[in-house]
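All protein chains but one are shown at their positions in the complex.
And now, chain A:
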Amino acid sequence: MSGANRDSTNDVNSEDLPHTLLPFLQSQSQNTLTRLYQRPSACLSMFRLLPPLDRQLVMNLLWLESAVPAATMGAWVTREGRKLYDVALLNLSRLHILPNPSIKLSLNGTFKASLRQAIIGGGTDGSFGTVAPKDDKHLPISIEVLDAYAVERWETILHYMVSSGTGQLPTKPSPGVLFLLQRSGLMSSVHGSALQITSAGFQFLLHSPHDQLWQLLLQYLHMAEEREMDLVEILSFLFMLSTMELGKEYSVESLSVTQKAMLEDLRDYGLIWQRRASSRRFSPTRLATTLTSLLPPLPTATSSGAGSQDQGFIVLETNYRLYAYTDNPLQTAVLNLFVTLKYRFPNLVVGSITRDSVRKALANGITADQIISYLTTHAHPQMRKNKPLIPVTVQDQIRLWELERNRLKSQEGYLYTAFASQADYEYVLKYARQLNVVLWENPAKRCFFGSLEGHSNIRGFIERRTGGQV
């Protein structure tokens, strides 16, 4: 019924949404972007972030030497594709990949040259990272160790967020991470006390790891200017990481000063691994190499939960009971945000969704849709046989609990009372109605309530009127 329909439309929307990084890039100056486009690896990663139609347009134009009249390219577009095509052209022109798309279509020269170079190879700028020579002293790092490291780092951050204010004292992430969390508004400290998670932070916890990662990195980019770091250097390093190979060691030598400074930050986030802080080599983790893909950025089978994270671990019944096959403290803590937990076994947590637990979550700023989408994405394979996935009763009840909270709506304004006569009252009220600012009125008491915007007008009107009488 309605619940299921709403879900499907949500899915469509989330698929069509452009990548979170694109609006940020679009807001950058042409100069910055052109400098970024000088690196083949950056062009390749950017290309991957584009929506599919945009990608096809870029590819169509990539191997052409001369500009194509816009009408010629437009002739290939079908009628139903027309709208998306126009959006794609606008999108590309904002990124300065396609200057002046209205008359002639031709790619930005720098972008074209770099992307061509990325596709066919060649050049000498080493933008895909220099592999470090074989290390005789140490064995090369294994992928399992890298994965474990990335998970440990990432979960430390999330666990710190989720358990702040609960009295527990989990391991603290590094000051750099704490600062980033504070700046991004995910956590805040009230009156100099310890950091507390904010409502944005609660919402953050329910996102997929991929979204979480980009949200933090985006904040990192926003902070770049304050820290007097070169945005182009940061972006190109992130893009370079995303094209690197998991399990290989790369040399620090070819990096710029800014990029060397970034190593420390990225190590804290779990994107790269280094044997020692002063090491001359580094390895990207899965978090880094999947930046531009849709693959899960965190390895499956994080704990003994038998690969639970990827496949989902939650079983939800129509009687609001919830079974979570996990022993991961982070997942338990996240569930605790909106579930009343009852029992805990070595690999199983049992709880139920109650009005109180959901209202607690809603008070923290989490929305009903976020709860439902979290349950959907982490549903156990057994649950996936159900249609709809989440029992309709539970889904609708969660939404109803949310609506419950919205019974009261506050609006600022002014109460106008003590009118001298009924005629006065009606005269002013009529004027206020014309302005469409009346929120409430009571003729018996000769008073009405007007919104904030209308106040100066009404006041002026009353003053003119009384002034005229005097």
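To be clear about the criterion, a residue touches a chain if its C-beta (ideal position, glycine included) is under 8 Å from a C-beta of that chain, and two chains touch if they have at least 3 such contacts; residues count from 1.
Basically, contacts and distances are computed from a predicted model.
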Listed names "General transcription and DNA repair factor IIH subunit TFB4", "Alpha-1,3-glucosyltransferase", "Ras-related GTP-binding protein" or "GINS subunit domain-containing protein", with the criterion being the UniProt name of the chain not displayed: "General transcription and DNA repair factor IIH subunit TFB4"
Contact partner of the left-out chain, one of A:S184, A:T198, A:T243 or A:S357: A:T243
Residue in contact with the excluded chain [from A:P69, A:P381, A:P443 or A:G460]: A:P381
Residue among A:N100, A:T130, A:T393 or A:T466 that touches the chain left out of view: A:T130
Sole residue of A:L44, A:L146, A:L241 or A:I372 that reaches the chain not shown, by the stated touch rule: A:L44
Touch residues of chain A, complete complex, unshown partner: 15-16, 40-41, 44, 47-48, 51-53, 55-56, 59-60, 62-64, 76-78, 80-81, 84-85, 117-131, 134, 243-245, 248, 254, 290, 292-295, 311, 381, 384-385
